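As you look at this complex, bear in mind that one protein chain is not there, while each of the others sits in place.
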Amino acid sequence: MSDMCNVALLGQKFMGRAHSNAYLKAGRFFNLPKTPVRHTIVGLDLIALAPFADRWGWRNYSTNWKEVVKQSEIDLVDVSTPNCMHAEQALAALAAGKHVACEKPLAHTLKDARAMKNAAGRARRSKTFVWFNYRRCPAVALAHRLVQEGRLGRIYHVRAKYLQSWGKPETPLVWRFQKKYAGTGAHGDLNAHIIDMARFITGHEISEVTGAIAETFITERPLPAGAARDSISGGGRRKKNVSTGKSDVDDCVLFLARFKNGAVGTFEATRLATGNLNNNSIEINGEHGSIRFGFEDMNLLWFFDNNDDKATAGWRRIMCTSAGNHPYAGAWWPDAHIIGYEHTFVNMVADMMAVLAGEEPTVPLPNFADAYETQRVLEAAMLAAKHRAAVKLSEVK
Amino acid sequence: MSDMCNVALLGQKFMGRAHSNAYLKAGRFFNLPKTPVRHTIVGLDLIALAPFADRWGWRNYSTNWKEVVKQSEIDLVDVSTPNCMHAEQALAALAAGKHVACEKPLAHTLKDARAMKNAAGRARRSKTFVWFNYRRCPAVALAHRLVQEGRLGRIYHVRAKYLQSWGKPETPLVWRFQKKYAGTGAHGDLNAHIIDMARFITGHEISEVTGAIAETFITERPLPAGAARDSISGGGRRKKNVSTGKSDVDDCVLFLARFKNGAVGTFEATRLATGNLNNNSIEINGEHGSIRFGFEDMNLLWFFDNNDDKATAGWRRIMCTSAGNHPYAGAWWPDAHIIGYEHTFVNMVADMMAVLAGEEPTVPLPNFADAYETQRVLEAAMLAAKHRAAVKLSEVK
Amino acid sequence: MSDMCNVALLGQKFMGRAHSNAYLKAGRFFNLPKTPVRHTIVGLDLIALAPFADRWGWRNYSTNWKEVVKQSEIDLVDVSTPNCMHAEQALAALAAGKHVACEKPLAHTLKDARAMKNAAGRARRSKTFVWFNYRRCPAVALAHRLVQEGRLGRIYHVRAKYLQSWGKPETPLVWRFQKKYAGTGAHGDLNAHIIDMARFITGHEISEVTGAIAETFITERPLPAGAARDSISGGGRRKKNVSTGKSDVDDCVLFLARFKNGAVGTFEATRLATGNLNNNSIEINGEHGSIRFGFEDMNLLWFFDNNDDKATAGWRRIMCTSAGNHPYAGAWWPDAHIIGYEHTFVNMVADMMAVLAGEEPTVPLPNFADAYETQRVLEAAMLAAKHRAAVKLSEVK
Partner (left out) sequence: MSDMCNVALLGQKFMGRAHSNAYLKAGRFFNLPKTPVRHTIVGLDLIALAPFADRWGWRNYSTNWKEVVKQSEIDLVDVSTPNCMHAEQALAALAAGKHVACEKPLAHTLKDARAMKNAAGRARRSKTFVWFNYRRCPAVALAHRLVQEGRLGRIYHVRAKYLQSWGKPETPLVWRFQKKYAGTGAHGDLNAHIIDMARFITGHEISEVTGAIAETFITERPLPAGAARDSISGGGRRKKNVSTGKSDVDDCVLFLARFKNGAVGTFEATRLATGNLNNNSIEINGEHGSIRFGFEDMNLLWFFDNNDDKATAGWRRIMCTSAGNHPYAGAWWPDAHIIGYEHTFVNMVADMMAVLAGEEPTVPLPNFADAYETQRVLEAAMLAAKHRAAVKLSEVK
C-alpha cells in the first residue's frame, strides 16, 4: 500500500478552498500514515482554475471531471460541488473504484442519497466520507466521548440550532436560493450539520419528526450583478428589464424530533436570524450531565456534571486545547492558543488518511451510509412540514 | 375613590410569599396613586397561617376564602392558589364585584379559562390582572418598547425556552406532578410564561401550533415524606408499602408555532434540562434588529441593531438599570446595582395600583382576556401533541 | 435580653434607604433571634424627613443626632452619613453604650479611624459593625468558605477592581468630589470595598503597598443645580458668575500590594471607566484553584478546581442560589430566582442580629478593628501615591 494518496478535488469555490487548505496543512501538523497529494483540481471556470491550482499547489487542473475521476493515478475523489452534482460525481468515482469524500448534505434528493449509499455499500474496496466537519471541532469530539463514557447518562433533551443572517432581503439570488441547484435552502445547508452533530454526540438515531415548519420569508431577490444566464453562478431567468428572480428554497426549517432512546429534540436552521452570523449550537441534557457547544466559541465545551457536590456544581467552561487530554489538540498549538474553522477540515483530512491506512480515526468518520441517515431526517422534516403532521423515520426510506 | 386598596391574598406558599413581599415593598419604592393594604391572608393550613400573617403584616387571616372574597372591605382578591382552584375563586371574587389578580396559568382547563374571561368581560367595574411577572423585568419591558418603536422591523423568528432541572427522578411526587391539581406539568407552569412573553414583546398573536411533543420521562416518583393522604400537600394514593406514586403530567412540552404576522417560533419548557436552573430565555429576530433575554441575567437585554455600521455592529449588552432610560429603573437603585426576581412582582403591584387609580401602567398589564389567549396556545399545543399534527388557533375556542 | 433591637439610623439618603429596606425585610425572610425595630430616623433635611419616616415605617424622626444616640431606648446606632461625620457620631454612640453599625469607609482620616477602633475596643458591651455589604453576596461568602476549606491552596494572586463611570466631565460637583466631605474620591468609596473583600476572602492581611497612582482627571466640575452655598448638598464656593468648582479628590486610585502570606495583588478603583457601571470584581489564584466574582453578575461565583481531571477541568459557573448549599440562599427564593444589590444589606442585618443575640453570623462580620485594617491599607496607598514609593503597612499606624 502506497503511503501517498492522490486526491482529485471537484470544486474550486468556498469548499474547494477549505479542502485545499486542509490537504496542504494536514501533513504539517499530523504525523500521517498516508500523505494526501494535491494531484488534480477540477472546476468549471477555466479562467480561475489555473491560478487556483497554482496558489494551492495542485499539480494538475481540468474542467472534465468525468475523465479525472477515472484516472488510474487518483486514489480519492473529493466531491465539493453544489448539492445537485454530488450523486452523479460520487457514483462515477465509486464506479471507477475510488475512495470518495463528499460534501454535505449527501445529495440533492433522498433518492440520490440512497443510490450513493447503496453504491458505497457495494464498492467494498472504496471508503466513503462525508464532510461533516464540525464533528472534528475538538469540543464536539470531546462531547461525543463524554456521552460514550456515560457522563451524561440517559439523554432527555437535544436542542440544536444553526442560525445565520446573510439571507436578508437585499442578498442576491445566488444558486443557494434556487431549488434546482441547491435542493433546499437553510435546511440542507445548515440542518444537515446539526442533525449529524446530534446523532454523532448522542449516538442515538432519530425515530420521528413530530412537527416541522419550512418557510420562505423572502420570495423575490435581486439578480446577482452580471447574471446574464440561468446559470449556477448567476441565477434567475433572463427577461427584459427583469431585475429580480424567484427564491424557491426555504429560508428556515424548524422541526421537533424524537430519538429512539426516548429523548426529544428541537432543530432550527435559518438564514434570517439577524445578529447571528454562524451560530451553530447544540445543548444536550442527560440525567447525569449536560453539554453545550456553540461554534462561534468553538474551542470551548461547556459541561455540567450532576455528580459534582452541590456547593460547587456549575457549568464548566472547558478550553479544549490541552494536548493529550483533548481530541486533536496535540497536533496544534499550546493550551488556549486557539484554533479556528479551517482546522476542522485539517483534522478531518488527518482522520481520513488514518482510515485509508487502516488505522482508527480520532472519533468516528461519517460515511455514505451514515450520512444517508441524516438525509432521511432532512427528508422527514420536509415531509412533516408539507403535511403539517408527524412523520416516522421508518416511513422514509 | 379611596387611595387605599385592601387586598385579600389567597395562598400562603411560594406565591403567597412573593406577593406579600410585593405588597410590602411597592409603596416604599414607588410613589403610588393607591396604596395596597395587606388586609387578609387566606390559607388552608391554619397552623402556618397566623405566623405567616404576622411575619408579612397581614391584618387578618382566614381559612375561609368564600367568605373573605365577599367582604365589603376587600377591593382586590389575589388568587395565588394551585391552578385547579383559580376559576372557582376568581369567579366568586368577580361575582362579589372585586378586582382580581390571578396567578398564571389562568386556569386548570381551557373551559375554566373561558369562563373566567367571560366573567371578567361582564364585570365592567372589576379590573383583572394575571401575574405574568416576567413582563416586568426591565429588560423585557424594554424589549417590548423597542419592538413597538420599530427597532426590530418585520419579525421573522421567536425562540423561547424555559428550562429547569428540579424534576429529576428522585424528586418527590408533589402536587405539581399530579394532573388533578396542576392540570399540566412544565407546560402550564413554564410555557405559559414564555408564550405570554413572546406575545407581549412581539405584539403578535400565534395563529397555529404546527407541531408539539409532550413527554413524561419520569412516570413513577417517590411519595413526599409524610404523605399520608391523597392531598395537595402530599400526593399519591396510599397503599400498603407503596412508596412511589404516578406522575401524570408532562415533564416537558416542546412546540412549533406560526404567528399571524408570518413569524415562526419554537417553544420549549422542561423540568429535566440538567444544569439549567431557571433558564427562561427568549430571542427574537427581526429584519432591522434582534433582542435576547435570559432570566438568570435578568438585568440585561441584548440588542443587535442592524442599522449600526458594519465595522462596529455587534450584540449590545444593555444593563437595564438606568433611571429615566429604562422601565422601572428609577424606582430602584443606582445604575448596575442590580435587582432580582422579587422585583418583578413589586413592579407589577405598582402597575396594578396605577391601573386601579385610572393611570397607565409602565407597560401593558395582562388581564383575563389577554391571558386567555395564552391559555388557548397552551391548549393548542397539547392538542397538537396528542394528534401529532398541526392545530390552528382558530379551532381552539 | 430583649428580642427587640431598637435602631436609630443616621442618614436618609442612598444608604439611609438601603438600610431602611434591610431592616424592613430582614425579619420577613430570616428567622431572627432578635428583631430590628425601626425606631428613629435622623437627618438634616427636615422637609424630607417626615415623609421618609412614614414611607419606611420609622416610628420617630429627628434632626438632632446627638440627642438620639443617647436615648435609653436605642440599642443600635447606624451611622450612614457622609464619611466626615462617621467618627464623631460613632464615638458618641459608643460613649452612650450603644452598638454601632457604621458605613464604609470607617472614617474620613486614619486618625479618626484609629480613635473609633480604640473606642470600640474599650466599649466592651458594645458590638461594632461596618457595612462592607459585598461580603454578604452569597458568592463572596462562598468564596471565603472555599478558601478556608483549602480549595485554593497557597494563594499567589489577587486581582481586584471596582470600576464605575459616572464621574464624567459633565457630572456636577456633589459632595463626593470634595475632600472636606468625602476625604477621598473613588479610593475610600470603592477601593475600601475591594480591600475588604480581598482580606475577607483570602484571610490574609496586606503587608505592603508597593506602588500607587492617584489621579484627578477632571479638576473642574459644574456646580450642582441650586448650589447656593458651600454645603454638603451643594458644593463649591460661591462667587459671582462662577459656574464650576474644584474637584479635589481622586477620580481613580490604583495600587500594587503584597500580602503577608507572600501573595501579590492589584487594586484599582475609578469613576471614569466608561462602560463599567458597577464593575466590582475580584479574581484570586491559588495553587489548587481560583475564584472569580463580579458584582454585576452577583449571583454567580466562578471556580476553577485544579484537581479536576484535565479533560473536563474548566471554570465552573456556580449559581449561588441553592438553599442548604450556599450561604444565605435558604432565606430567599428557589434556585436561580436571583437576588440583587439590596439583599446584601438584608443578609447583613440578619447577621448583625445574630451576633447581637450571641449567635454566629453566616460568615464573619467586620467590626471597627477589622475595618481599621482596611483603612490602613487605604492610607498606605495614598502615601505610596504621594511618595511614589513602596510603603510598608507596619509604618502606617
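Per-chain residue numbering starts at 1, and chain names A, B and C are given in the order in which the chains are listed.
Just so we're on the same page, a residue touches a chain if its C-beta (ideal position, glycine included) is under 8 Å from a C-beta of that chain, and two chains touch if they have at least 3 such contacts.
Quantities reported herein were computed from a predicted structural model and do not represent experimental measurements.
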| item | value |
| --- | --- |
| Sole residue of C:150, C:203, C:262 or C:330 that reaches the chain not shown, by the stated touch rule | C:262 |
| Option touching the unshown chain, where A:71, A:216 or A:278 are the choices | A:278 |
| Selected residue (touches chain absent from view) among A:21, A:118 or A:312 | A:21 |
| Where the unshown chain meets subunit B, residue by residue | 142, 146, 151, 301-303, 305, 308, 310-319, 322, 324-326 |
| Footprint left on subunit A by the chain that the document does not show | 14, 18, 20-21, 24-25, 27-28, 55-56, 166, 277-279, 295-299, 319, 321, 333-343 |
| Touching residues on subunit C - with respect to the absent chain | 156-157, 159, 161, 163, 165, 168-169, 210-213, 215, 217, 251-252, 254-256, 258, 262, 264, 266, 268, 270, 272-276, 283, 285-290, 304, 306, 315, 384, 388-390 |
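Methods note: only the chains that are shown with their structure count from here on.
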| item | value |
| --- | --- |
| Chain centre separation in whole Å, for subunit C relative to subunit B (CA means) | 36 |
| Distance between chain centroids, defined by C-alpha means - subunit A, subunit B (Å) | 41 |
| Inter-centroid spacing, subunit C versus subunit A (mean Cα positions, whole Å) | 55 |
| Shared interface positions of subunit A, touching two or more other chains | 315 |
